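Following this message is one structure expressed as structure tokens.
In this view, the complex is presented without one of its protein chains, the others remaining in place.
As written, the chain order gives the labels A, B and C, with residue 1 at the start of each chain.
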Amino acid sequence: MPKSSLSSDQVKEMLLQVADAIIAAEPRLSEADRNLGDGDHGLGMQRGMTAGKEKLQELEAGTPIDKVFSSLGMAMMSSMGGASGAIFGSYFRAGGKALAGQEVFDSASLAGFLRAGVDGVKQRGGAKVGDKTAVDSMEPAAEKAAESTALPLPEAAAAAADAAIAGMEASKDMIAQFGRAKTLGEGCLGHPDAGAMSITVILGAMRDYIQA
Amino acid sequence: MPKSSLSSDQVKEMLLQVADAIIAAEPRLSEADRNLGDGDHGLGMQRGMTAGKEKLQELEAGTPIDKVFSSLGMAMMSSMGGASGAIFGSYFRAGGKALAGQEVFDSASLAGFLRAGVDGVKQRGGAKVGDKTAVDSMEPAAEKAAESTALPLPEAAAAAADAAIAGMEASKDMIAQFGRAKTLGEGCLGHPDAGAMSITVILGAMRDYIQA
Amino acid sequence: MSKNSAKKIINDPLKCADELFEGLVLAYDGKARKVGRRSIVMNELRPDAPALLVGGGAGHEPIYHGLVGPGMADGAAIGDIFAAPPPDIVLEATEAVNRGKGVLYLYGNYAGDVLNFDLGAELAEEEGITVKTVIINDDVCSAPPSEKSKRRGVAGLVPVVKLAGAAAQTVDTLEELARIAQKAVDHTRSVGVSTKPGSIPATGEPTFELADDVIGLGMGIHGEKGVGLIPMCTADELAPKILDLLFADDLELNAGDEIVFFVNSLGSTHMMELLILLRAARPILEAKGLKVHQTILDNIVTCQEMAGVSFSITKLDDELKRLWDLPCESVGYTKL
Partner (left out) sequence: MSKNSAKKIINDPLKCADELFEGLVLAYDGKARKVGRRSIVMNELRPDAPALLVGGGAGHEPIYHGLVGPGMADGAAIGDIFAAPPPDIVLEATEAVNRGKGVLYLYGNYAGDVLNFDLGAELAEEEGITVKTVIINDDVCSAPPSEKSKRRGVAGLVPVVKLAGAAAQTVDTLEELARIAQKAVDHTRSVGVSTKPGSIPATGEPTFELADDVIGLGMGIHGEKGVGLIPMCTADELAPKILDLLFADDLELNAGDEIVFFVNSLGSTHMMELLILLRAARPILEAKGLKVHQTILDNIVTCQEMAGVSFSITKLDDELKRLWDLPCESVGYTKL
């Protein structure tokens, strides 16, 4: 049954499913990075989410929502390394921080998480929309979620997930300014950014959990 | 027209043809060495015969027969290196020495050359018949030539060349005791020795020159 | 255990980074030790001196973590295969090498390394440790001179770490150490080519494609694009192409200048080819009036399965030359 809001334990359950979705998507994510980078993005995300699952499972029942998110972020940051360890770690940590004090996770929380997350990433990495990075999925998802705070959570989550996909699609036409792909120039064209693809997997899995 | 004996200049001409025959046989000789050794026998022989040709061409007309042979041997020894540089260098040097003072090359000279050549090789390398080395072609050729001193040179040369082939064929059934193949044990079986194959090329080219 | 099509002698392809790290600690024969999760630090450190910390992803051995030793780096923070070390590993290494005089981070210019070392520096500053950073960006073909901050760090890191390591044995302040390291970077340029793709142990798949009849000119050590593809050619044709790119860059090289000339193999290119390339390159260097103070030929900056070479030039002034001539020892580079 679609969930209109989540308890902290449900958030944890959701993030465990997010982790499984990323782990399952490893070959696709690595393949995307092979086209533009060094081919290890899926492996890094898999490593980060495997560590994240362990960390999430250790959390006591009722751990505050912000801590649930930031625990995942910390686990990713310290297990992954690489660009995406810092980027996705910051995403969940900064996004989580915005939810301090919140006892349920609803459409507004989603918007708050996505906005603070992408802002944290932009501050950390300096990339902006159009640079062919994960930001190209993060930013439209955050914008869409901000427009959708009046909608029920399942619809808001779906809208955000769709926006992330559109962002990833848009990244195909961009020339990279960050990361290993930045020296490819026009050689980038036609390939989506691997980190943006990870964001679509993450938001897709959140939507699936919320809608199920 | 078949030649019943050779002048020293004809010996030189014959050895130039021997050199060309070996150079042309390079792929076959290397292939034989790939089966049992390190695959370079043809290359080494090619190098040696190329140097040998140069040396032969520099010789003045009328250079004594023994010097013609030993010049080739010296050129091979100092350009090839490897087992076959020493072995084939010794063959032509020791074989040539036996012809000192001879003004024509006839059936008896052939027998003298082949005997002294194989004895020099045996003394240098310590291999005997059955050890799967060039000696397995050299020795039967020398024996056959010794039996054929009463025959005209073209027939004696043909008999020696045939004996060398038979020796190479026999080497297929031997287990190597020398050179790189010695650790192969039964893995040697079925493959002819590369150095023995070179001897068949050398004696075959001598026969062809003498018979032509 | 994932499949590994590259026929490598390993165990679990996903554990390569941890296991090679354990091997590396043993390779130091008791002169360096494991610290924390995945850092390596010399046992004997010069007291009251600024520290030199290097680091980066694994899979390029012996760099960076094989460059720890007397006269080289004091320690290294090590990431997973092709992944910069996470901030907590940077922190654990920072704490272990610090002797109260601060720590210089010296690493190659890759997004992941910059992000993680910066995060590590923030954590270290919270612990009261002063950190300075010098980023190695010697790869001429990755961006024009006007955009140096976009240039990658490649094989030039070896002479740079050697020079900074010598400085770390002699100077007393972090500022001095950083100044010299930056000078070593400013005086170093590299151009690389690739002939065969690399692979990641976890997948065994080639990380890029390269036809049999082409060479990637200016390619990075993961196969990042450079100046373009050129037809497969001879050593005598390739050496001047590489040197032309080096000479065209903004490091002034004048007749009489002394240099370190480093011919690096990406790993699957053998020493014979390095020697034949050196034979082609040296007369060109000499024709330009350059004096080779030291030649290095080795595979020190590598990439799993990858074949290719790079030339690095480090121009020595009096200060750098004095530092160069000090001895050093490490798993990756040793000099009497």
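List of remarks:
Throughout what follows, contacts are C-beta pairs under 8 Å (C-beta built on N, C-alpha and C of every residue); 3 or more make two chains touch, one makes a residue touch a chain.
Everything numeric in this text was worked out from a predicted model, so none of it was measured.
Just so you know, the chain we are not showing touches B, C across the whole complex. Screening B:8, B:79, B:107 or B:137 for touch with the missing chain picks out B:79. Although one chain is not displayed, chain C still touches it through residues 7-11, 16, 19-24, 26-27, 29, 58-59, 61-62, 66, 70, 195-196, 201, 212, 232, 234-236, 238, 267-280, 282, 292-295, 297, 299, 302, 304-305, 307, 309, 327-329, 331, 334-336. The set of chain B residues touching the chain not shown comprises 30, 34, 37-40, 43-44, 47, 77-87, 124-125, 178-180, 182-185, 187.
Criterion: only the chains that are shown with their structure count from here on.
The greatest centre-to-centre distance from chain C, using averaged C-alpha positions, is reached by B.
If you average the CA atoms of chain A and of chain B, the two centres end up 76 Å from each other.
Our note on geometry: chain B versus chain C, Cα centroid distance of 54 Å, whole angstroms.
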